[in-house]
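The other protein chains are all here in position, but one chain of the complex has been omitted.
Moving on to chain A:
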Amino acid sequence: MTTSEWPLWEVFVRSRRGLSHTHAGSLHAPDAEMALRNARDLYTRRSEGVSIWVVPSSAVTASSPDEKDPFFEPAADKPYRHPTFYEVPEGVRHL
């Protein structure tokens, strides 16, 4: 049994209460419990986190970089989703 037979885990750390978990990196561990412990030692040695998620890398479904343009295109021609699209007469406040 070698380390490569230990699955790879993605580690997400919540740095403070009120913030969401963000991806910190990855590590190998035999199971979820060990992955959590390793993640604590590896990514929060200086109190960088108050909560950790570990997710098997194999469970992540990712969009393909090749589809980048067609995949995200639908958002490109909808500037009216942004507040800056709208004209507001001078002097109107709190809008």
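Keep this in mind: a contact is a pair of C-beta atoms (placed from the backbone, for glycine too) under 8 Å apart; a residue touches a chain by one contact, two chains touch by 3 or more; residues count from 1.
Criterion: contacts and distances are computed from a predicted model.
Quick one: find the hidden chain's UniProt protein name among "Carbon monoxide dehydrogenase", "Multidrug ABC transporter ATP-binding protein", "Ring-1,2-phenylacetyl-CoA epoxidase subunit PaaA" or "Sigma-70 family RNA polymerase sigma factor".
Not shown, but named in UniProt as "Ring-1,2-phenylacetyl-CoA epoxidase subunit PaaA".
Given the contact definition stated above, which residue among A:5, A:77 or A:90 touches the chain not shown here?
Answer from the full complex: A:5 touches the omitted chain.
Could I get the residues of chain A that touch the absent chain, sorted low to high?
These residues touch the chain not displayed: 1-6, 8, 10, 25-28, 30-32, 34, 41-42, 45-46, 51, 53, 57-58, 60-66.
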